[in-house]
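Take a look at the structure set out below.
Missing here is one protein chain; the remaining ones are kept as they sit in the complex.
Order of writing sets the chain letters: A, B and C. Residues in each chain are counted from 1.
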Amino acid sequence: MRTTSVGVFRIATTGPGDVSGLMDLIVSGAIDPNSILAILGKTEGNGGVNDFTREYAVAALCTALAPKLGLSAPDVEQRIAFVMSGGTEGVLSPHITVFTRSEAERPAGLSGKRLSIGMAHTRDFLPEELGRAAQIAETAKAVQTAMADAGINDPADVHFVQIKCPLLTSERVAAANARGNTTATTSAYSSMAYSRGASALGVAVALGEIGSDLGDEDVLRRYDLFSKVASTSSGIELMHNVVIVLGNSGASVSACVIGHAVMEDAIDASAVLSALNSVGLGAAPQTTAGRTLVNIFAKAEASPDGTVRGFRHTMLEDTDISATRHARAAVGGLIAGLAGTGAIYVSGGAEHQGPAGGGPVAAIARLSD
Amino acid sequence: MRTTSVGVFRIATTGPGDVSGLMDLIVSGAIDPNSILAILGKTEGNGGVNDFTREYAVAALCTALAPKLGLSAPDVEQRIAFVMSGGTEGVLSPHITVFTRSEAERPAGLSGKRLSIGMAHTRDFLPEELGRAAQIAETAKAVQTAMADAGINDPADVHFVQIKCPLLTSERVAAANARGNTTATTSAYSSMAYSRGASALGVAVALGEIGSDLGDEDVLRRYDLFSKVASTSSGIELMHNVVIVLGNSGASVSACVIGHAVMEDAIDASAVLSALNSVGLGAAPQTTAGRTLVNIFAKAEASPDGTVRGFRHTMLEDTDISATRHARAAVGGLIAGLAGTGAIYVSGGAEHQGPAGGGPVAAIARLSD
Amino acid sequence: MRTTSVGVFRIATTGPGDVSGLMDLIVSGAIDPNSILAILGKTEGNGGVNDFTREYAVAALCTALAPKLGLSAPDVEQRIAFVMSGGTEGVLSPHITVFTRSEAERPAGLSGKRLSIGMAHTRDFLPEELGRAAQIAETAKAVQTAMADAGINDPADVHFVQIKCPLLTSERVAAANARGNTTATTSAYSSMAYSRGASALGVAVALGEIGSDLGDEDVLRRYDLFSKVASTSSGIELMHNVVIVLGNSGASVSACVIGHAVMEDAIDASAVLSALNSVGLGAAPQTTAGRTLVNIFAKAEASPDGTVRGFRHTMLEDTDISATRHARAAVGGLIAGLAGTGAIYVSGGAEHQGPAGGGPVAAIARLSD
Partner (left out) sequence: MRTTSVGVFRIATTGPGDVSGLMDLIVSGAIDPNSILAILGKTEGNGGVNDFTREYAVAALCTALAPKLGLSAPDVEQRIAFVMSGGTEGVLSPHITVFTRSEAERPAGLSGKRLSIGMAHTRDFLPEELGRAAQIAETAKAVQTAMADAGINDPADVHFVQIKCPLLTSERVAAANARGNTTATTSAYSSMAYSRGASALGVAVALGEIGSDLGDEDVLRRYDLFSKVASTSSGIELMHNVVIVLGNSGASVSACVIGHAVMEDAIDASAVLSALNSVGLGAAPQTTAGRTLVNIFAKAEASPDGTVRGFRHTMLEDTDISATRHARAAVGGLIAGLAGTGAIYVSGGAEHQGPAGGGPVAAIARLSD
C-alpha cells in the first residue's frame, strides 16, 4: 500500500516579502522544495480588500522557489497552493506554515492514523456566481476530490478544510453588470463575506454536515447551516476556489496528528482546550511530554447578533476598524494565551464556519515517537 | 470602630449616553445616589486623543444624577470620580462599574478584610509637567491620601489603583511653548503614554515598589520600574490626576473582596487565572460555589520590544490601528475567555503598569455569605 | 403680506460638547433663542455608524438651550431641527450653522428673493422600510410640506434640501427579522447609504427632477436618478426623516441669499466656482465687494465606478478608512481651497445626490446692502 509522509514547518517571517526562513530550510536539506504542497501564511496586512501583503508574500515565495523547482514564478503559483490570510492584529505573529508531502515507507511499529493533506480546486467563477449556489456546489465537488487526494474516506477524519476564494472588485461588479447580471453585493468588503460563506457551505455539503439543497438566499442568512471544519479566506488574486483538506489517514506516516473542536462563541476557551487535548496537548505552559504544538488553525468572527454571551459587542458598528480585524485580535488573544504563542493561524470571517459568532479550531501536534 | 460598606455594581450600557441602567437601580432603591463614590466605565470610542465617548458618558451621567443629588451637573462631576476608559475592541462590552460607600455596622460573624475604596486627587498640572517628575511626585502623595481614605495601612492590601490623568493637545503644547517651556512630547497621542507612565510610577513610589529618586528621563525608558497594581488612563477632559485606591480593609464590611495578579506578558493566561483564584474563583464556566465574579480590571499594552515570547508582533508598526486598540482587543479576548464575559474593564496603555508588555489584573468577587 | 427674516450664523466649536459660541451670541442678544429653527453642524467623529459626536453635540445643545427656551432638553430636540454631520477629515473644521426665522417687516427698498427656510418631518419608519420605496414616498411628501413652510412655490427656488435619516443597527435588523421581514441590508454601515439614497430620491420626486414611479430596486442602483439639491445624512439617533428646505423666497427679507451648482465629479472645481458665483462671490481671496461668504454646503462621495475622470481611485477598496471619510477629505480640500476656509459643511455619502461620484454644492452669502 502506498503511504505518504506529510511534513509541517512553521516559519516566522520578518515581513510579507521575507522568504529567508524557508530558503534556509531548503538549503539545509530540511525541506525538499519538490515536496512542498501548500503554504498557509499569516501576513501583516489589514486582511481586507486592499491587503496587498497576501499577494506580495505569494509573489516573493514564487520568485524565490522558482529556481529551486526549475519553474517560472507563475508555474510555481500553479503548482503549490498558497493561502495567505491577512491580518496579524494584537499578539498574532506573521509566519508561514509549509506543508510537504512525499511517498514514504511505513516505519516498523508505526500505527494509527496520521496527518494527511489533499488538494483540489474549482473552475474559475464569474463575479455573479460568487456567494451563491454555484460557488457552493463547485466547492463541494472540489472538497471530495481533495479528500480522495488526501487518502481520507471518512468525513470524521477531516479536521480542517482550508479554502482560498475570490472577492468582488469594482471592476468585477462592472463586468457582471455589463453582462446584464447583478452580483450578490456591490461592496468589495461585503463580497469577501459572501464568498467565504458560500465556500464554507460547500464544505458542509461535501462532508454531509448539512443537506445539499441550498439556494442563493441561504448564504449569510441561514447561520444555523455551517461546517465545523471549514476555514475560508477571500483574496483579490484569484477567481477560483483552492481547497486544502487536512485530516488523519491510515495511509500517512507523518510525525504529526491533527484534531479539532468548535468554538461556540468568540470567548470559548473550553473549545480551544479541547482542540489541544484532541492531539494530546494541554494549555501553556504545556506539561504533556512527547508532543509538541506545531500550529493552531482557527477562524474568528464577530457574532452577527451583536452579542457574546448576552453582552453587547461593538465590532459590527465600528466604522474605523473592520469587524474581521476586531475578531482576529480578540480570538487570537485567547488562543495565543492558551497555546502560549502568537504564531498561530487565526483567520477572520467565519461565516458558516462553525456556529454564528464561533468557529472551528484545529491543532497539529508533532509526536516524538 | 467606624466601618464602611462598599458596594460594586456592574451595569451594561447601550451607548455612551445611556444612563438608564443606573437610573433604574436608583429608582428601585438598590443604589442610594448619595453613596456613589466612583464610576469606572468602558466606553466604545477609540480610546485615543479624539475619543469623545468618555466625555459624553460623563456628561450624560452628571446630567442624570444632578437632580438625584440636588446638585448641578458640574458639581456632580466634582463630587463623584468618573473614570471612563475608551475602547471596547473585540469582545469587550461597554458598561459602567459603580462603587458606593456608606457607613455601616459590622454584622455579627463577619470577619476578615473586605473590599474598600478611597479617593484623592492632585493639583492641576501644567502641560510641561505631564509625563515628568512633577507628575510622579504629586501622584505619589495623592495615592497615600487615598489609601488613608480607604482605611488601608498596608500596601500589600492595595490591589488596584486607578488613575485618570491628563494629556497634551495642540493648544496645551502651544501654551507651554508660550511660557518658553517644552513639553515631554508634541504629539497628543504620545502624550497619553507619558502621562500614564508618570502616573503609574507615582503609584509605585507611594507603595514602596520602587525608590522615589526618579527623574524626567526615566518615564517611558526605565521599563524595569513599574507598579504591579497601577492602572492609569489619560483623557482630554482634566488637567489633574484623580486617584482611586481599591483594596481590602478590616474596616470594610463589604460583600466583596478584591485580589490581583500581574500579567508578565499579553498572553499570560496563568496570571489571569491567579487573579481569579485570589478571590476564590476559577475559569469560566465557574465551578466555585458561593462566589460570583463582579468584574475584572486589567491593563494591556503592546510590548515595547516588539515581541511576545520570542515572536514578533506588529502592533507598534501599524499606522492604521493604534497599538492601544490592538492590545485591548487581544488581552480583552484572553481575559474574557477565562472570565466568561466581555463585560470587563480592560484598559490600554500599561506603561510602567506591570512589566513591559504585561500589566496588572485585578478581580472582584461577591461572597454569598 | 407676511414676511420672514432668516438669519444664518456660523459658529466654530472646540469639540462636540462645546456650546459656548452659541450661548455667547444668545447672551449678547445677537440670537433670540426662540427664533432658532435648525442647527446644522459638522462634528469631528468618523461620520459612520459609531459616531457618537453627533448625538453628543445634540445632547449638549439641547441641555444648554433648555433653560433659554423654558423647555426640557427632550422638548428642545423636538422643537429645533438638529442635523449633525460627522466627519471633519482633512482641513474641514468643526462648527455649527444656526438658522433663525422670525416674522419681520419688509424694509423699504429691499426687493428680490432672499434666503428662506422651511421644515417638516416624516412619520417613523420601520427598519424594513429604510432604503426602500416607502422612505422615498414619505420623504417626497415631507419636502413639499417644508417648501410650503418656507414660502417657496417654484422648485427652481429650492437650492438645498438637507435631510436627516435613520440607519440600521443589529438590533433594528433583528426586530425586522422577528417580524418575518428582511431589511435592505444587514450591515449597519451599508444601511447608511441605503437610507441616504432613498431620502435623496424622495427629494428628486418632490421637486419633479425625476418621475415618481420608483421601486425598492432603484435605490443604490439607478444612479442616473438623482436630485441636484438633496443632501442627506444618516444617524443612529432617530427613526424618521427630518427635512429642511433652503431656498430663496419673495416672502423673506433675510440679509442672505443662496445658490447652488452640481459637481459632476469629486474634482469639479468649476462647479464650486459656479456655486460661489451664483451668490455673487469668487474664489478666495475674494475680490467681490459687498458680499460675504457665510457657508458652503456640499455632498461628497466616492464614485461608484471606481474612477474619477478615467483614473482609478482606491476609496471603495480601502478596508482601513471608509469611503465616506476619503471623499469628505478630498472634496473638503477642494472646496476649502476655493472658499478660503475649512469651516464648511461637506457631508459624505452622496447617493442619488447629484450624479454618481458628484454632488450638490450650495453657497450662502450675506449682502451688505
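By our rule, a contact is a pair of C-beta atoms (placed from the backbone, for glycine too) under 8 Å apart; a residue touches a chain by one contact, two chains touch by 3 or more.
As the structure is a computational prediction, the values presented were derived from the model and not from experiment.
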{"item": "Contact with the hidden chain (one of B:103, B:224 or B:317)", "value": "B:317"}
{"item": "Omitted-chain contact residue, chosen from C:17, C:33 or C:94", "value": "C:94"}
{"item": "Hidden-chain contact residue, picked from the options C:22, C:261 or C:308", "value": "C:308"}
{"item": "Given C:38, C:276 or C:331, the one touching the chain that is not displayed", "value": "C:331"}
{"item": "Touch list for subunit B against the chain that is not drawn", "value": "46-51, 169-171, 174, 186-190, 220, 304-306, 314, 316-320, 322, 325"}
{"item": "In subunit C, positions touching the absent partner", "value": "12, 14, 44, 46, 88-95, 266-270, 272, 283-285, 308-309, 311-315, 320-321, 325-327, 329-334, 336-338, 340-343"}
{"item": "For subunit A, the residues touching the chain missing from this view", "value": "15-17, 44-45, 50, 52-53, 55-56, 59-60, 63, 320-321"}
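Going forward, only the chains that are shown with their structure count from here on.
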{"item": "Inter-chain centre distance, subunit B versus subunit C - centres from mean C-alpha coordinates, in Å", "value": "41"}
{"item": "For subunit C, residues that touch 2 or more chains besides their own", "value": "50, 320"}
